[in-house]
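The complex appears here minus one protein chain, its other protein chains still in place.
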Amino acid sequence: MTTTELPESLISTLPGHFYTDPQIFALEQAKIFEDMWFCAIRSSDIPTPGSFRTVQVGSESILISRSRKGEVRAFFNICRHRGAKLCTEAAGEVARAFQCPYHAWTYDLDGKLIAAPNLTKMPDVDRVEYGLRKVHLREWLGYVWVSLADEPPSFEGTVLQEVVDRLGEVANLDHYQVDTLSVGRRIVYDVQANWKLIIENFMECYHCATIHPELTEVLPEFADGYAAQFFVNHGADFAQDVKGFTVDGSEGLEVLPGIDPDQDRKYYAITVKPQVFINMVPDHIIFHRMYPMAADRTIVECDWLYLPSVVEQGKDVSKSVELFDRVNRQDFDACERCQPAMSSRVYRDGGVLVPSEHHIGLFHDWLQNKIQA
Amino acid sequence: MTTTELPESLISTLPGHFYTDPQIFALEQAKIFEDMWFCAIRSSDIPTPGSFRTVQVGSESILISRSRKGEVRAFFNICRHRGAKLCTEAAGEVARAFQCPYHAWTYDLDGKLIAAPNLTKMPDVDRVEYGLRKVHLREWLGYVWVSLADEPPSFEGTVLQEVVDRLGEVANLDHYQVDTLSVGRRIVYDVQANWKLIIENFMECYHCATIHPELTEVLPEFADGYAAQFFVNHGADFAQDVKGFTVDGSEGLEVLPGIDPDQDRKYYAITVKPQVFINMVPDHIIFHRMYPMAADRTIVECDWLYLPSVVEQGKDVSKSVELFDRVNRQDFDACERCQPAMSSRVYRDGGVLVPSEHHIGLFHDWLQNKIQA
Partner (left out) sequence: MTTTELPESLISTLPGHFYTDPQIFALEQAKIFEDMWFCAIRSSDIPTPGSFRTVQVGSESILISRSRKGEVRAFFNICRHRGAKLCTEAAGEVARAFQCPYHAWTYDLDGKLIAAPNLTKMPDVDRVEYGLRKVHLREWLGYVWVSLADEPPSFEGTVLQEVVDRLGEVANLDHYQVDTLSVGRRIVYDVQANWKLIIENFMECYHCATIHPELTEVLPEFADGYAAQFFVNHGADFAQDVKGFTVDGSEGLEVLPGIDPDQDRKYYAITVKPQVFINMVPDHIIFHRMYPMAADRTIVECDWLYLPSVVEQGKDVSKSVELFDRVNRQDFDACERCQPAMSSRVYRDGGVLVPSEHHIGLFHDWLQNKIQA
């Protein structure tokens, strides 16, 4: 089966080995996840100077912390001397420095080498040059985005452009003031599937009628199979009898004060390549970050973000969390079901995309360009 | 050590890496298990329209089911749209169609695409062309044999020829009317050894005196080390004091009515390359199917087949099952003991075959031809 034989209604997906080949995955790590802007942690995960998180970005362990002045810093999580992993925990706090537990090389919160046994006898060792290797970072939407590239791509030309492409202008996202919100719930999913299957799933709604009964109840137009992402700045209307974006259609929480009247009772979704999905509803934001671990394994961390008052007052968010938690589980089950067939001879040249999925082809073009570059 | 240095009594086995190299295993999957006739399931495993089994044939998951007319059908177990695995269970039953749980593409029991969301808006999508990918099949001896090849080899020239080579004519097997028998017991073994070690073990009886005390008790000539398979149509005689092919020599069950008087009180064994072993005794058939899973792992499914009346009346078959179950465990232990040494430098050029094992050399020649082709 080759692309030229396909009827006009169908276009081809990527060949199956794109989802299984460790060499393609290594290229994706190097040229996509390590090179582009990667959404690593929520800024509030490191509230105070010295608090830190370690996350896997591509194949690297990255240490993200806050300096004495309260600024976010990101480093490769590895001692410059003999390569010991500096912090082995996923999260923690240090008083004022990171000390390697092997030979006690010690770095301040800005990464500078400030002490080591016999260091005074090695005056030619530059304290900055032999400080922790820094990683570029940007804060946006209350998240820390990092790039391991020596010269990162333009944040505006990549991350923000995705928002423009989807919503027409960044302002339409700014209204939600995502950086001011609080994490009401975080759920981590360990998905046995290639990260691209998850992106492709998120990009189309052709599957919604089949696997998302709760979601199509709230958003009736999803039963038609057209994803909200299909049209610029289109939001999917809530069903008439639905009061909020909740698993049973019951009332939601306080509406985010900045949103436009047009954005009320509507659901928007954005894919920010390569690893972020954002869902916007009137009273909360659902923010997904993917961490690709292997060709057939992806960790997805999902935050439900509400007004700080909602979280502080301990209001019950479970009805809204349950809706998209179910959607996530339904989607990830489907992705896991596809993964084993990626190595079948039937999928050697890929599967097919129906008209309401054709825009996924743009993602495939983008990916092939990226890893060929 | 090279073959030319061997004394005349000995010939060489395959080099060690044939039993460990993932690339050779991949070649074997492609050129042998996926291309030749592969004995997949017992026809009675899918008794009614819509009942199905999924089995691994080479590297592929194959779905075998029965049509509304009661005919057996075999398909690649993968949706033609985005590659989801259609059936994830090993066995089950559907009412009248296979529906993909991802986007609801629906196939009838003949594999034709009969429904999908918005399918009517895609009139150029041919329902047969985009039906399930079919697999060639043959029923014989009450088993379903499949070939994933576009043009399968001649069933007569391969499967049946093995029977002719061993028994002189297919009629000598036909007498047992294997297709009419019932499964009295099925045992599945998970063997940590290359499939060729299992074939080689089955092909020779030089090990019988050492590891099969119960078997040589029943078949005294096996103590001499010559496999029944060594001579055309030779059957091994039961010991004089033995009443049946049972672990303690006690009486067996009802003799199969069709067998030739010459075949009574005798044991025959056939290797049907690449993955079937058949043992024939007067009152039952022992039928092995191998499923090679990796270079160092093979699943063996073994059926003990008796007259339907024996099974229906719940007669005690445990004495006959126990005999060959012990033989199987003794053999598979030996194969597992050989597997780790296949990567030793001592086995780099292979081991040796004594005169009563020389016919295994023909299997090695066959194998090398197959994977070079």
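Order of writing sets the chain letters: A and B. Residues in each chain are counted from 1.
Here is the rule we go by: a contact is a pair of C-beta atoms (placed from the backbone, for glycine too) under 8 Å apart; a residue touches a chain by one contact, two chains touch by 3 or more.
Source: prediction; values computed, not measured.
Of A:Arg82, A:Arg96 or A:Arg348, it is A:Arg82 that touches the chain left out of the display. Among A:Pro101, A:Pro153, A:Gly168 or A:Pro308, the one in contact with the hidden chain is A:Pro101. The missing chain lies against chain A, touching residues 59-61, 76-85, 88, 101-104, 116-118, 121-126, 130, 133, 148. Residues touching the missing chain, restricted to chain B, are 7-10, 13, 16, 200, 206-207, 209-211, 225, 334, 337-338, 340-347, 351-356 (touch as defined at the top).
Just so we're on the same page, only the chains that are shown with their structure count from here on.
Between the CA-based centres of chain A and chain B the separation comes to 48 Å, rounded to the whole angstrom.
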